[in-house]
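A single protein chain has been omitted from the complex, and every remaining protein chain is retained in its original position.
Take a look at subunit A:
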Amino acid sequence: MAAAQAVEEMRSRVVLGEFGVRNVHTTDFPGNYSGYDDAWDQERFEKNFRVDVVHMDENSLEFDMVGIDAAIANAFRRILLAEVPTMAVEKVLVYNNTSIVQDEILAHRLGLIPIHADPRLFEYRNQGDEEGTEIDTLQFRLQVRCTRNPHAAKDSSDPNELYMNHKVYTRHMTWIPLGNQADLFPEGTIRPVHDDILIAQLRPGQEIDLLMHCVKGIGKKVARVANPRLDTFSREIFRNEKLKKAVRLARVRDHYIFSVESTGVLPPDVLVSEAIKVLMGKCRRFLDELDAVQMD
């Protein structure tokens, strides 16, 4: 009886000891345990699998996936972090930058700004294509010049009073529609997600004048998008000597808590769906390759 229980625990629980974690790896592969049928069974998976949504609002989603293995859950997490496509500034054409922020630093900052445009409506830009067409590029203009405020008080030292346009925010970015984009996207829908992100600071006489090209890409090139977190257990109980012996902390191996926070471009549930579709796309790609090879 105890042996059977121990085997069950080894198969399905990750044990948190005082100084280390045991039974971390999945071991339920066919042949490892006698008396268990561990071969893959889609029906059994579908029967045991469930999704429970804990909390959902427009920017964050917390849900549980039960009955799935670490390998696949981790694949979803990694895709959410790095491979869901988004629109972001990639190329910056600087006409004039007399600010104290160097061109490349400014360009880097601009690339990190989340752009409110649904990436599913755009195509990837062809490699080597310099100009960009209306189906793969968004153009933004940023033109700010800082001047001295003539109506400021004589002895004021507050920059907000002394200077005009000395802080460059994302609300200063204007969208320049290409081709038929003006018809497809109503006024005001293509913009940075937040309009109060500080891009740079200026002083009188300094100016920033640049054009940005925004293309579809995945986070592998520029890191952005959601932040799934994994829950951690408190292990405080191990400090207490008496309770130590009485308590056994173990986690169910196939129960995963996902906490997805979106940058605002796409709602988090759409992000999760897109991530799953990315994994399916990868599988399909190799299946097609296999078919192509076998056809020859």
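Note that in this section contacts are C-beta pairs under 8 Å (C-beta built on N, C-alpha and C of every residue); 3 or more make two chains touch, one makes a residue touch a chain; residues count from 1.
One rule holds in what follows: contacts and distances are computed from a predicted model.
Missing chain, UniProt protein name: "DNA-directed RNA polymerases I and III subunit RPAC2", from among "DNA-directed RNA polymerases I and III subunit RPAC2", "ATPK synthase", "Serine/threonine-protein phosphatase 2A 55 kDa regulatory subunit B" or "Insulin-induced gene protein".
Screening A:26, A:160 or A:174 against the full complex identifies A:26 as the residue touching the chain left out.
For the options A:164, A:193, A:257 or A:276, the residue in contact with the chain missing from this view is A:276. With the whole complex as reference, residues 26, 29-31, 38-40, 42, 45-46, 49-51, 53, 56, 63, 65, 68-69, 71-72, 74-75, 78-79, 83, 269, 272-273, 276-277, 279-280, 282-287, 289-290, 293, 296 of subunit A touch the missing chain.
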